Structure formats: structure tokens, C-alpha cells
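Note that one protein chain of the assembly has been removed; the remaining protein chains are unaltered in position.
The block that comes next holds chain A.
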Amino acid sequence: MFFHIVLERNMQLHPRFFGRNLKENLVSKLMKDVEGTCSGRHGFVVAITGIDTIGKGLIRDGTGFVTFPVKYQCVVFRPFKGEILEAVVTLVNKMGFFAEAGPVQIFVSKHLIPDDMEFQAGDMPNYTTSDGSVKIQKECEVRLKIIGTRVDATAIFCVGTIKDDFLGVINDPAAA
């Protein structure tokens, strides 16, 4: 699920950036530092949408670095148990398959794939129904439900299922 929230961060800025466009430098550094990171609490920071306030800088003794407390708005993505996501399959093996929904990796184990889909080893490993009408392979898009998440301090990993109504392959660029 996506959220638009306000976060705060203390930015350390090198003295060489002190000048006319200090603020621009600060913001671009913030974006470089924060976007794409993952915190267990808020999830993945997808994008910074605005800066609320930049507090008074504090010069560090010895280094000359200046610390600015910055409040910024950002879009975060946090997967939840029970959430339905659309993901792209990245890897298929006999244990199941891995898929990615943006920054999140999701594993769907074999017993959470519908029973009528069989693993086919080979050049392009895939799961296929007995009549061959549905095929899960690399690069195809699936809709899945998250049934478990593991949230570490800096990473989130999910386990999903496609063994439910309206879940499964939604688009297969390879077949098209």
C-alpha cells in the first residue's frame, strides 16, 4: 500500500556546498540518500514530493560539516499481509517462483500455486496447467495475495499465494 507521509532526517552537508544554491544541493542530496531505501517501519521510500522545512544548520566541531534537520514529504510503499499486488515474475524454479512488485520481492511457493499447475523444467522453466492454457514463466505478470511479510530494519520480504479466486497470470508479454 502506498502512503504519503512526512518524514524527518538530519542531513550532513559538506562545507563546499555552502553558497548560493545550498538549498538545492541539500535537496538533491536528500533525494539521493533517501529515495529507494527501505525502513522496516515505513516501507520503501519511493519518491520525495516536497520539502516542508529546513531547520537551522549546526556546524560540527572539527569537520566543518553542517547538520540540517529536514522535514520532507514522500511516497512510501509498504506491503501488508492480505494485500493484493500485481507483480512481475523474475525467477521460476521447482520450489515455486519469485516475483517483484516494484521494490518488493515476493516468493510464491509451489503449494500455493494452484494444484493443477505443473512445474516444467527446461530452458524456460515454468508452471503450466494440464491443458497448457495458462503458463507462469519469467517476465509474465501475476496478481497475487500476500500471506506473510518479513520486515527487517532495512528490508522487506513477502510470501504470496496465487491459489485463490481472481489470482494468477494477468498478462504474459512472452506469449503475446
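FYI, a contact is a pair of C-beta atoms (placed from the backbone, for glycine too) under 8 Å apart; a residue touches a chain by one contact, two chains touch by 3 or more; residues count from 1.
By our rule, contacts and distances are computed from a predicted model.
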Missing subunit (named according to UniProt) among the choices "WD repeat-containing protein 74", "Transcription initiation factor IIE subunit alpha N-terminal", "Cyclin-like domain-containing protein" or "Ubiquitin-related modifier 1": "Transcription initiation factor IIE subunit alpha N-terminal"
Option from A:L58, A:M95, A:M124 or A:A174 whose C-beta touches the chain left out: A:M95
Chain A, residues in touch with the chain not shown (by the definition above): 91, 93-96, 98, 105, 107, 109-112, 115-118, 125, 130, 145, 147-150, 157, 159, 161, 163
